[in-house]
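With one protein chain withheld, the remaining protein chains of the complex are depicted in position.
Chains: A and B, in written order; residue numbering restarts at 1 for each.
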Amino acid sequence: MENIAFLIIFPFLAAFILAFMRRQTKLRSVFVFFSCAVVVTAVIYYAVTGLISNQTQSLLRETHELDIAMVIAEIGLMLLIVGYAVKYRKLLVAILSVAQTGLMLWLDFSGKNIVTSAPHILSDKLTIMMCLMIGIVGTLICVYAVGYMKEYHERHSTEFKDRSATFFALLFVFLGAMFGLVFSNNLMWMYFFWEITSLCSFVLIGYTRTEQAMTNAFRALWMNLLGGLAFAIAIVYCALELRTGDIRSFISLGNDTGVVLIPLALLAFAGLTKSAQLPFSRWLLGAMVAPTPTSALLHSATMVKAGVFLLLRLSPLFEGNLVGTMVTTIGGFTFFAASMLAISQSDGKKVLAYSTISNLGLITACAGVGMHEAVWAGILLMLFHGVSKSLMFLSVGAVENSLGSRDIEDMHGLIVKLPGLAFVMITGIAGMFLAPFGMLISKWAALKAFVDSNSMLLVIFLVFGSSTTLFYWTKWLGKLVAVVHHTHRYESKVKMSQWISLLIQAFLMIALCILFPLISTNLVEPFLSEMFHETLPPIISSGNMQIMLMMLFAIVILPIAVRFLTFGKKKKIVMSYMGGANAGDDRHFVDSFGEKSSVYFANWYMEDYFGEKKLLRPSILLSSATILVLMGIIIGGGL
Amino acid sequence: MTEAILIALYVVLGPVIGGFLSGVDRKLSARMQGRQGPPVWQSFYDVGKLFSKQVVVVNYVQDFLVGGFFIFVVFTGCLFFSGGDILLVFFALTLAAIFFMMSACSANSPYSSMGAQRELLQMMAYEPMVLIVAIGFYMSTGSFSVADIIKSDVSNILYLPGIFIGFIFILTIKMRKSPFDLSTSHHAHQEMVKGLTTEISGNILGFVEISHWYENVFLMGVVGLFIINSTWWSIIAAVAVCLLVYFLEVLIDMVFPRVKWELMLKATWLFTLVAGVLNLIVLSAIK
Partner (left out) sequence: MTSISKSPWLLHYDGSSCNGCDIEVLACLTPIYDVERFGIINTGNPKHADIFLITGGINHQNKPVVEQIYKQMPKPKVVVAVGICACDGGIFKECYNILGGVDTTLPVDIFVPGCAARPEAIIDGVVKAIALLQEKRNAMKLEAKK
């Protein structure tokens, strides 16, 4: 119990101290490294003890003092948000914040809250997995942020004020909130931490205080607050109608009678907004203006995972009812639509944002199916995606610092200009969609699960979405491996701490691919057996696992094998073919006037078919309509 | 043990059959055009000549990437013919195709780059159908494993007629035949010089050719999978159907001109939806 409390409280303490370390000193960097080390140790200790004891723990029934502290904190949060809203004249945000906090306070004080007897903290295999992800990936991102923010402010010294103390403090506040969220069994506690993450996201997106940043920050805030409001209404409904206030009791109510449908729909809605599913995707796209560590930590590896975490927890309740249908339809549609939109983007972070939304859609769809196999796939997708995507974001950030641009077209020939970063990026991209890496394994399991559960619409979304996903990743890969002759190597402005973080993450990703059978048997399977009260045969057979290991091995020894196989012949380098008019450097040709003309081939973006102008509005309209109609039926039917 | 024998057979006989089929293709095309055509062993002469040429490259990574393509195509075929998981087989084929496309990207030349982008578009066009083939087999036999599929009681084509036709449609893309030979093509039908293989020459090009032979044998194997069942004479029927499909592909190649990428993408996806998805929906209703 103590280590759980430590995990939640320590990051807040570290944040408090960091907030006072205003200047970029060695002391601050060391303190960040130290705090990260402490968090990692605590997480590993918790995971190991949790695995050894092999039991699900429900703890902490008596929380009177903590509840009072929480109420005070909630009021504080609301005042903070309303303050910002008034300063920037955003009425909607103020209304939403007051509404949801008001609801919670009313529930607290009106004495109708009769659910204090259930344990507030839940620690099972899923929390172990989430903690490992938050603790390890999250701290690696914080380590990276030290070097990155130094470089970032050097580059933008005239544009933005250096508020990196607040930045680092918020990163740790966020880590603490995430730990609190995944450990919460009590719905009000989970809501409290949920709101903290929304606020962190808001402040971090608006870090640079530019007009665009503030607009995007407020958009993120109102969408997340809308979800928070739904969460709050769900809590009130559960307390009043169902006499439950915690997740375990809620799930044990089961979905046979249909009493849970209304709060379930509202909680699902909250999850969908937090995970930026259509139609709530615009906030995540706008969040890309934030510095890269924010994008990596909040908007790919952890905060958006809070939404799908909730959905995965609730998944047994989704099977066979309209809420499940809503969740799977939105998830599947988002997977496909977001991957199409990613094709038309050339800004690296935008592609990553759409890819995140797309993969979250797939996890959402898996959770919504509500069956053992699908949830297995969903959990693994979540784990693999967290590691791979943060690696990608951090690489793009490093490239942006070194090249001055994060446009994919400017990464043409990166393997020559910045070979180290190029290799890291290639590993990251391969890990996102190629066999035999983890994301592919999870997608494979998801496909099988969709077919087994007879969800033909999901199968169509997955099948077409996979092919569009293939397109936008591979063309990025193509840009990276272009060998551009007669070009100079760029000076890599990547600090040692950033390299350590990147390399550890790349290594972690590959290790996960190799070790995932272990993770499946020891963490995922036991969790699922408990949740679904059944055991299923392994979804990916051991035979196939061995074959994939062979493939991984083959890829790794490929350079050596090719060396031996054939090409002992001496190779002569010649120019590329440009009809005989190659000016000599493969990038210019001699035109009909005898002058040198440059030639460059960009990737295909096909904006007429896959552009935002074409697809974004219809996608938002379709998804909004789906949610409105389905929620309407559910709530109307329940009342 | 039988798996090892099957793999060995594929590795040794695959290029022989593939090269022979490719020569037959050229002879047949010539005859359809009223010409004599080269001897059926011409493809072997071509590859032999390629291996005897001086090696010229545009950079030092393209041969490594072509090597990756070659190894993974052989891997795909070995996995398939030894009875492996058909979905994993298709994923491995995708991996191989990506290696090939990356070798073209690495060359940084105009024709290569155009070829690479078109190749990627082709991959995006046929990928849904390929996955639907695997799903179709799973739904009609209950297993993804090729070893189980060939033991079915009835030929799976009876359950998967739409998917079969859809597969033939994308076979035109995979075998690089008109109207869908946008990225690179067989010898006479060039558009952007040689597209993907413009900057590849000598023994590396020889390896590309051999990889294509392995790939064609594998694709014919998938066609045969629709026909094979637990009876012995179904193997003969499967071979006959494969030859028929091959002839059909050559005929389509000769009859149709190349189309633009927009038409290819739209037509393929539409066909996939109509032939493939409808088949799946009907199958999910009856099974």
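In this section, a residue touches a chain if its C-beta (ideal position, glycine included) is under 8 Å from a C-beta of that chain, and two chains touch if they have at least 3 such contacts.
All figures in this text were calculated on a predicted structure; none of them were measured in a lab.
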item: From A:Ala5, A:Leu59, A:Val590 or A:Ile620, residue that would touch the chain that is not displayed; value: A:Val590
item: Residues of subunit B (touch criterion as defined above) contacting the omitted chain; value: 26, 30, 33-39, 42, 45-46, 48-49, 51-56, 187-188, 190, 193-194, 197-202, 205
item: Positions on subunit A contacted by the hidden chain, ascending; value: 572, 574-575, 577, 579-582, 590, 594
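Throughout what follows, only the chains that are shown with their structure count from here on.
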item: Centre-of-Cα separation between subunit B and subunit A, whole angstrom; value: 37
item: Complex contact set, residues of subunit A against subunit B; value: 413, 415, 434-436, 440, 444, 447-448, 451, 454, 456, 459-460, 463-464, 466-468, 470-471, 474-475, 477-479, 481-485, 541, 543-544, 547-548, 551, 554-555, 558-559, 561-562, 565-567, 569-578, 586-587, 599, 601, 603-604
item: Interfacial residue positions of subunit B with respect to subunit A in the complex; value: 54-65, 67-68, 71-72, 75, 79, 84-85, 87-88, 91-92, 94-95, 98, 101-102, 105-114, 116-117, 120-121, 123-125, 127-128, 131-132, 135, 138-139, 144, 193, 198-199, 203-204, 207, 269, 273, 277, 280-281, 284
